[in-house]
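Just dropping this structure here.
Complex shown without one protein chain; remaining protein chains in place.
Chains here go by letter, A, B and C, matching the order in which they are written, and residues are numbered from 1 within each.
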């Protein structure tokens, strides 16, 4: 069970996780990560742009890699695009598996790759206007763990 | 924000995660693991026994270790006791943090220690009666990762 | 004077019960305590993997235990895996 979606409107993590869990009744465990626009720090808004013909296939391929690498009964990958407000969910990754380490590691893997490799460009609005977010050193260190 | 509970009655992960997330509004990410009684495999029921005067302080101390080791805004640890049916949630661990790796690693750490060190004894009912569950080699390998 | 014994996990099966009360006239050392139990149960409790808590405090060396009136002695086999 693979469910990969780009969402242009706000979503509620709980209403996504519940049907996913129901769709994987044989799973012994479900690991989930929900990332949100961090409130505070002077950020008034975040905007995610993407290039659909690359971004969507890239996310599908990433999900396939995780499904090939770990024994999963299901993998849910949701990512927002467009303008977001502080506190709004940007990303949700949920993995269901028989044994817990598979689910936890798969979520960790997918998050690291979504953050460092997926085709998203983010800019944030501060009091002095919009600023593009650059790649972070830590993202590459995170990725190196999976080589 | 630390919330550690032993539960003698069934719980719904979603109704626990939502207020936890609301209680940590500054978090950039929330990682969660929900473990359930695996359906199938001939298991008709699971029973968890514990020794309250050791089990509860042990869980509290484990949560404190995670809070000391990672930068968390909140940690939720729920564990069932008593008789459970296949498909029922046994354990929920949720961690809220500014950066995602803190939350994911903390959940991983707490789960490994709950499984291998917490004072719970489990027996499962099969067609031929009740069987106590022994420690697994894999549990100790999981723990060794955190030394 | 009495002692409460708690048998956790599969030790409860061996003891036939999760909890027993033992009357005593004086504090009991480890060997004297085991002498009051069935041989197969005593032998299991003596096993290297069974730990002991006295009034919810882990006992470092169970053979040095002195169980006194009102004590709760819990016998803890290895916890189950996940």
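In the analysis below, a residue touches a chain if its C-beta (ideal position, glycine included) is under 8 Å from a C-beta of that chain, and two chains touch if they have at least 3 such contacts.
A quick note: this is a predicted structure, and the numbers were derived from the prediction, not measured.
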Displayed partners of the chain not shown (whole complex): A
Touching the absent chain when the full complex is considered, from A:4, A:103 or A:118: A:118
Residues belonging to chain A that touch the chain removed from view: 35, 49, 51, 53-54, 57, 111, 114-123, 132-136, 138-139
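We take it that only the chains that are shown with their structure count from here on.
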Remotest chain, chain B as reference, centres from CA atoms: C
Averaged-CA centre spacing for the pair chain C and chain B, given as whole angstrom: 28
Centre-to-centre distance between chain B and chain A (centres being mean Cα positions), rounded to whole Å: 23
Computed distance of Cα centres, chain C from chain A, in Å: 51
Junction residues of chain A - those touching two or more other chains: 100
Touching two or more other chains - residue numbers and ranges from chain C: 82
